[in-house]
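One protein chain omitted, others in place.
Chain naming follows the written order as A, B and C, and within any one chain the residues start at number 1.
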Amino acid sequence: MTTTQEISLQTEPFVLNMGPLHPSTHGVYRMRVTLDGEVVLDIEPMFGYLHRGIEKLMEERTYTGCIPLTDRLDYASAMGNNLAYCVAVEKLAKIRVPERGEYIRVITAEMIRIANHCLAVGSMLNDAGALGTPFFYLWNEREKLYDLFEMLCGQRVLHNYIRIGGVSQDLPDEFLPALEKFVPQLHKFINEFEFFLKQNEILIARAQGVGVLPKDVALNCGISGPLARASGIKRDLRKDDPYSVYDRFEFDIPTAENGDCYDRYRVRMEEMKQSLHIIDQAIKKVPGGPFRAKVPQIIRPPAGEAYGHIEGPKGELGFYLVSDNSIAPYRCHIRSTSFINLTALRQMVKGWKIADLIVIFGSIDITMGEVDR
Amino acid sequence: MTTALSAKEIVSKLSAEFPDAVKEAGADSVLVKSASLPAVTEYLKTADGLKFDYINYITAIDYYDYFEVVYMMTSTEYNRSVTLKTRCETRNRPTVPSLAGIYQGADWQEREVYDLMGITFKGHPNMKRVFLWEGFDGHPLRKDWNK
Amino acid sequence: MEIDENKEYIYDSYQLDCDEGKIIEQMKASTKKSIPDPADWIDADLKRNIVLTSLDWVIDWARRSSLWTAICYPACCGMEWMATLAPRFDGSRFGMEIMRASPRQADLLITAGTLTWKMAPNVRRIYNQMAEPKWVIAMGACGISGGIFRSGYNVVPGYNKIIPVDVYVPGCPPRPEALLYGIQQLQKKIGRAKAVPDLSELPNPLNELPNPLKKDKKK
Partner (left out) sequence: MQFKFFGIGMLKGLAVTILHIFRRPSTSQYPEQRLNISRRSRGNELIWDREKCTGCATCAKACPQGVIEIVTSTDMADNKYKVETYRVDTGYCIMCGLCVEACPYDALYLGYSFEKAKYRRGEFVQTNDELKESPQRPASGYFHPDIAKKLPKQTLLIEKATEKRK
């Protein structure tokens, strides 16, 4: 028999609807959160608020005409998507890329990784409560990269630069000197930023030990990228399945053991350093010669299928292409990193407070354009 | 290096374990009967020397005559990958057994295939639309779908 | 605490999804024509009777110098919108650094990104909840016409199918400067407008459209 006091203390789970336009969600993401007071019992993620049907649209366009569509997948790292798509088409049509093109691709892919991690870390800290300051510091670095991208291809965000068989235009004369000037600046900035946040009590309290993702769960869910590496899975396609010319560079794969939000932040900062290391090596080695293989605007790859994947900034980004020897892909499936990385969110947030839910969600680093496609 | 495991090797292992599961083996993929798919993946995931513990993607292709469902698994331990395929011949309510119990990563990807291609996964705990709304007419990635 | 599946307090998620689907289908059926640009119907009224006093000027100045924006950045253009607020292009120089999560406190809606049919009722709801006077800037090709996704099965071809748009900023995505230029154009327009416009007398095309969310208002 329950006493009056017990009845008055009895609580019931209630359902809170978050999204689709929540300030802290990274895009139009919606979840139904079942709460007990402040504690998250369960979440039900809901997508589709940015489902634009890119896979269907690709079936109506030529292989080259699909490149602008891939830009808009993960708009925080457009260059990486271009690269993944072109790697898949080259695998399908068996096109070889000239040396100079490969080096330019490596440089741009590493630049976009830095740009993406700037946004990822910045918005995670923003979600953790540091409204503004660290985000703007990192955004300033991203702005410098935007300048360089604009010099390359004329657009700041959606680059549409990499083409099947190389890149669209050669490097401008002033690009490599500017990049050389940028590398030490970013080194200095990363050191300063780590000094800025390393011992910060608030960050440690908000992030350390929060949202732990165990290694076996991560593997079972198909998690990749910095999120998996923070959980101790040492898997990086740049080493495991080298595409482009990545086997010629020296770099480490930073990993961590705990798999909490703080580790994800640390892994991303380390990866930025490694990317700078790769850029350093690549600048010195850029060869002369053609930057693009002779590929016509409209190509007809032989019938067949190919899966090309790269280690994008967020993880394994792959394109599964089926060709029927016509000018447009018969079917194109996008193995989107963000969508699959989100699978683990439900396990990560159970038992945490609703404020931690936002930080954990921020630490996964997703882009809704890629989740919904 | 993530090389697709030569089909011969895997077929020899699979046919020893499941005599009538493998229909045909291409250069880089294995076509299995849909009924024996969960058993085959369970074996691939746990057997020594294979350990395909990471699922890359699940997708489906509409070939008009049949739907082909494609799975790609990777063994992080041995660093190689395999592509499994299965077919369902009917256009009206095609069904494939679900892998959501074996790989958690398959959960949402199967829902996505159901949403866009209209293939039902039998045994999936929460088989409903993921991107489009309930009441959307048809499955847009089918080749015969029109606005 | 564990969730008791048999109890009533747990929602039926499938039923909720079906309800949402019905609203979307209703919206899709009711928005066939695009809403004419407000520039047309406000100009026509201004020509008829224009009375500008100094008080009007002060009110207009106050309005245009502190445009607070409602949060609505579904896609790519959101990156450039963030860049507009970031240090390099510092949106706070125009008194608009504040982004309001509540549409009740906002008077500018910058639609930065692709609008899908699933999202459309939510955007209409945000617009309806904003207090008068309110303005809309359609940012980017997707906001103007649906852009590269216009032929997609789930994409609304332009925000002007759902809400009236005051200023269109082309680009995919527009540079932050281009957006700031669009905001200045809007400020010019606000300066020209009557300070206390009686919008009910104007031929507001929104009043003629069936509103699928009107039910909610009554509650």
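In this section, contacts are C-beta pairs under 8 Å (C-beta built on N, C-alpha and C of every residue); 3 or more make two chains touch, one makes a residue touch a chain.
Remember, it's a predicted structure, so these values are computed and weren't measured experimentally.
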Chains shown that the absent chain touches, full complex: A, C
Chain not shown: contacting residue from A:Gly37, A:Gly209 or A:Pro302: A:Gly209
Which of A:Gly65, A:Pro214, A:Pro242 or A:Gly304 contacts the chain that the document leaves out: A:Gly65
Absent-chain contact - pick from A:His26, A:Lys144, A:Arg235 or A:Arg335: A:Lys144
Touch residues of subunit C, complete complex, unshown partner: 34, 37, 39-40, 87-90, 93, 141, 144-148, 150-151, 158, 160, 165-172, 174-178, 180-182, 184-185, 189
Residues in subunit A touching the chain absent from view: 61-62, 64-69, 133, 140, 143-144, 147-148, 150-155, 160, 168-169, 172, 174, 178, 181-182, 185, 192, 195-205, 208-209, 297-298
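Going forward, only the chains that are shown with their structure count from here on.
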Distance from the mean Cα position of subunit C to that of subunit B, given in whole angstrom: 43
Cα-centroid distance, subunit A relative to subunit B, in whole angstrom: 26
For subunit B, residues contacting two or more additional chains: 129, 131-133, 140
Shared-contact residues (touching 2 or more other chains) in subunit A: 48, 51, 53, 56
Parts of subunit C lying in touch with subunit A, wherever the complex brings them together: 1-3, 9-11, 13, 71-72, 74-76, 78-80, 82-83, 86-88, 99, 101, 113-114, 116, 118-119, 122, 126, 148-149, 151-155, 172-173, 175
Subunit A to subunit C touching residues, read off their complex: 11-15, 20-23, 27-28, 32, 34, 36, 39, 41-42, 44, 48-54, 56-57, 60, 68-69, 72, 75-76, 136, 139-140, 143, 146, 156-158, 368-369
Contact set on subunit C toward subunit B in their complex: 14, 17-18, 20-22, 24-25, 118, 153-154
